[in-house]
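The next block holds one structure in the form of structure tokens; read it before the comments.
All protein chains but one are shown at their positions in the complex.
Just so it is clear, A, B and C label the chains in written order, and each chain counts residues from 1 on its own.
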Amino acid sequence: MNSNLNFKLYYKMKLFREVELKIAMEYSSRKMRCPVHLSVGQEAVSAAFSQIVRKNDYAVSSHRPHLHYLGKGGNLKRMISEIYGKKTGCSSGKGGSMHLIDTSVNFMGSSAIVANSIPIGTGLALSLKLKNKINVSYIFFGEGALEQGVFYESVNFAAVKKIPAIFVCENNLYSVYTSLKDRQPEKRKNSKMVEAIGIKSFTCNGNNVFECYKIFNKAKQYVSKEKKPVFLEFFTYRHYEHCGPNKDDNLNYRPKNEINSWLKKDPLKNFTNNFTNAHKQKIKILDKEIQKKIKDAFEYAKKSPKPKLSDLRKDIYA
Amino acid sequence: MNSNLNFKLYYKMKLFREVELKIAMEYSSRKMRCPVHLSVGQEAVSAAFSQIVRKNDYAVSSHRPHLHYLGKGGNLKRMISEIYGKKTGCSSGKGGSMHLIDTSVNFMGSSAIVANSIPIGTGLALSLKLKNKINVSYIFFGEGALEQGVFYESVNFAAVKKIPAIFVCENNLYSVYTSLKDRQPEKRKNSKMVEAIGIKSFTCNGNNVFECYKIFNKAKQYVSKEKKPVFLEFFTYRHYEHCGPNKDDNLNYRPKNEINSWLKKDPLKNFTNNFTNAHKQKIKILDKEIQKKIKDAFEYAKKSPKPKLSDLRKDIYA
Amino acid sequence: MLKKKMNFKDSINSALAFSLKKDKNMICYGLGINDPKSIFGTTKNLSKKFGQNRVFDVPTSENALTGIAVGAAISGIRTVITHQRLDFSLLSMDQIVNSAAKWRYMFGGKLSVPITIRMILGRGWGQGPTHSQNLAPMFCNIPGLKVFMPTFADDAKRLLIKSIFDPNPVIFLEHRWLHELKDEDFLDKKPDSLSSNIISKGSDLTLISMSYLTLEALKAKKILKKIGINIEVVDLISLKPLNISKILKSIKKTNRVLILDTGFPYGSISSEILSLIYKNLNGKLKTSPISLTMPDIPEPTSFFLTKNLYIDHIKVVKTVLKMFKKSMNLKKLKKPEFHDVPGTWFKGPF
Partner (left out) sequence: MLKKKMNFKDSINSALAFSLKKDKNMICYGLGINDPKSIFGTTKNLSKKFGQNRVFDVPTSENALTGIAVGAAISGIRTVITHQRLDFSLLSMDQIVNSAAKWRYMFGGKLSVPITIRMILGRGWGQGPTHSQNLAPMFCNIPGLKVFMPTFADDAKRLLIKSIFDPNPVIFLEHRWLHELKDEDFLDKKPDSLSSNIISKGSDLTLISMSYLTLEALKAKKILKKIGINIEVVDLISLKPLNISKILKSIKKTNRVLILDTGFPYGSISSEILSLIYKNLNGKLKTSPISLTMPDIPEPTSFFLTKNLYIDHIKVVKTVLKMFKKSMNLKKLKKPEFHDVPGTWFKGPF
């Protein structure tokens, strides 16, 4: 176990958790006036991703993009500002929480329409191949996106064209309040399905950051070597409501025992427990750094100027 | 071998072949002023289908619907009239060759948009389940339709809802002039793919009418017993151009040896060869019947009245 | 009869329940239809009452689901689909335009397609570019479709029932800001025939509006009455077919027209109405006709950028004052503190 890597993974997971919790906390002040989809509980995937992805790789995401954006190296201050609708927001306030971008690290956008960014990430992969780049294109989405036809069209295209696309599905078992049984055939294995369509698949415990790390690494190796796309499925669970700052377990759409069993699999807690006492000192330092980073980001966002009314008419056409 | 069935299969295949050849022959007189997609070479599938399907089963089809319509028991005179744009056409002249319907036998329509009728056939299957009918819904399409996302959405829905849909793919290796290699991953097995999505599949030599018959029978049994959808794939080949009355092998988009090997597998010729001399007499009688039936249909169509100009404004809204 | 006590969402619910009861074959589906939020409350208890076979949640497959509705409908099963935002229906345009709208005509009238597609329009609280579009003109452009867009709870109920029992495909548009409102908040009395779109008489200006904007129109009317401008308010209710003769009659009387439109300007409902007025009347009006629409800009998400984006009664009042070259003290007209919520009860996130 590479201890340096462990601290990095810890740092990212903890940062991601704390960012989301801070958004949840501040949301009730009603200054972040847009829908927010938090990823509390799903940090391991993006933390692992952050340690594998290279700056020149592309990434796109869905309505729940915070951690993919941050994992790709997106600027925290500009993300928080975006959620506050400020001029300094990464999308100049025009996109909000669901539409994040940081072209300086090749995070190319995220979309509020389920599966909408999947072909776009596929197009980015095509572009890498055309330009003879060694990089890959990461495409993040939830398991709900597997119900959209465009997912299959994109996977088929990627397979036919042999382009460096990494399709990353975070399967958290729910689409809004709807469980899998109303949406997908019983006992279906998505990875088998995608393999039958024509591309290599890997599945993974999405709450074990180290396993996630290994899978992302494998995927990268595979794509580099074989020059073919790959599909990854991470099983995980969100702790908060689908959209918004609260827990909603009182609504009973998810079985209590399911919730409890997943809470026991909390990716951050379990990983933290692995650290020895000797490491705790270092962790304290990291925690402080994280708090400071978040505090700074929220202060920056709150202090940032509003967009000007005239900005409304900017950037419609290039 | 049930000889009565054999004569029926022969009759249908021969009828289908001769109908399409007659259309091809008459097309140059430019009285059938709409695109036509002939199924010469693909007769076995529809002939077998005709012997399994029940009147209260539903069926829908694609841009190449002639034989599915006839297989379902659709009226030949009204089909030919439709292609001639006459008032007596099955769609009153509004649909043309690609839009056939015969509600008296539950052939519920066909669509010129690739894959467009797949969800519609799925909805018909849903309706059968809701009404507790023992019938099934047949959905015909080419392998090109497997590239449309809506195919996967429909299969997924059918699997989740366990509805009596029979998805029938006639894989003739081409979409217009484009071969599979530009469109679908190498070595993909569509049946495996669909099974991985969640429904049972059968594949079949689509040029062997008896095998086709057995597969349709199996599918019907399966759906009746398991109350679940099924996917059938028939491998076959068209002898004529994608759209229009001619052969186009001079264009060289299909390899010569491929064409020749499929011509050797002509479903009608091979099946006819199986008949003994004793049967030839009966066959002659059938052939005569067929010629008469076709002659009558074309005469009927040609003599039929044009639609009135005022019909243009009819039937926009119910 | 005007049941003024029922709010818009309960009217929708009640129309669905009525129809499900009346037609035992009818079905109804959409994402979240049975979930704890039951599509803003509009589908509450329906699956409990009518069974999971008839009222069911679905995969996120908008295109197939629309085709499935067409298939069910042509075999005699009336079907209602709901999209939590109109924007999601773009995935199903092929099925709406090439199947639903044409399956009757293209087969010579052999079948009909009794489906209703409910689409909800977002506004405010960061709905942003893809959760706020009113693309009604896309649907109105297509022969074979009908497009309804009621304002009042009472109309909503009547019109949804009418849509469901209409043998043709109907696009039914619901503005998210209407769901909690009761008619009594806005109307003293209201004509009870659907064809009567003139909901408030006046002599000086024909103010045509749709859906939520009709409420802003009524507020503006009240204010302008104080300085003697009498406005006739026309609530469109049905975008297709349009009741153009009512509109023409009103304009012949008032000789002035202003249209309020929740959509984008190019090829809008308001452009269509103005062109019909022009073709039919070819006359000089007392003042140039005006339409207020959303600007030809994707809707931004930021609270600060949507500040002056929406049409509200103050914008309407200002526009009318300009048309009449009059002025009044507008200081007293207070904007609500937050322009991006339908009421103080709304605390986000959706």
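Note that in this section a contact is a pair of C-beta atoms (placed from the backbone, for glycine too) under 8 Å apart; a residue touches a chain by one contact, two chains touch by 3 or more.
Just so it is clear, the structure is predicted and the values come from calculations on it, not from any experiment.
Novice: Touching the left-out chain: which of C:33, C:91 or C:317?
Specialist: With C:33, C:91 or C:317 as choices, the missing chain is touched by C:91.
Novice: Taking the full complex into account, find the residue in A:9, A:67, A:80 or A:124 that is in contact with the omitted chain.
Specialist: The one listed residue touching the chain not shown is A:124.
Novice: Write down which of B:184, B:201 or B:236 is the residue touching the left-out chain.
Specialist: Here the residue in touch with the unshown chain is B:184.
Novice: Using the touch rule from the top, list residues of subunit B that touch the missing partner.
Specialist: Contacting residues on subunit B, toward the hidden partner: 27-28, 30, 33-36, 85-86, 89, 91, 93-99, 111-116, 144-145, 147-150, 175-178, 182-184, 243-245, 248, 251-253, 306-307, 309, 311-313, 316.
Novice: Suppose we count only contacts with the excluded chain; which residues of subunit C make the list?
Specialist: Touch set of subunit C with respect to the missing chain: 63, 87, 90-91, 93-94, 97-98, 101-102, 105-106, 128-130, 133, 135, 137-138, 140-144, 240, 263-264, 266-272, 274-280, 282-285, 287-291, 295-298, 300-301.
Novice: Using the touch rule from the top, list residues of subunit A that touch the missing partner.
Specialist: 58, 60, 89-95, 99, 101, 103, 108-109, 111, 113, 116-128, 130-131, 137, 149-150, 153-154, 156-157, 160, 314-318
Simple rule for what comes next: only the chains that are shown with their structure count from here on.
Novice: Mapping chain-to-chain touches, which pattern fits: line, ring, star, complete or other?
Specialist: Chain contacts: complete, every pair touches.
Novice: Based only on mean CA positions, could you tell me how far subunit A sits from subunit C in angstrom?
Specialist: For subunit A versus subunit C, the centre distance works out to 36 Å.
Novice: Would you give the residues of subunit A that are in contact with at least 2 other chains, written as numbers and ranges?
Specialist: 147-150, 182-184
Novice: Could you check subunit C for residues that touch two or more other chains and list them?
Specialist: 58-59, 61, 63-64
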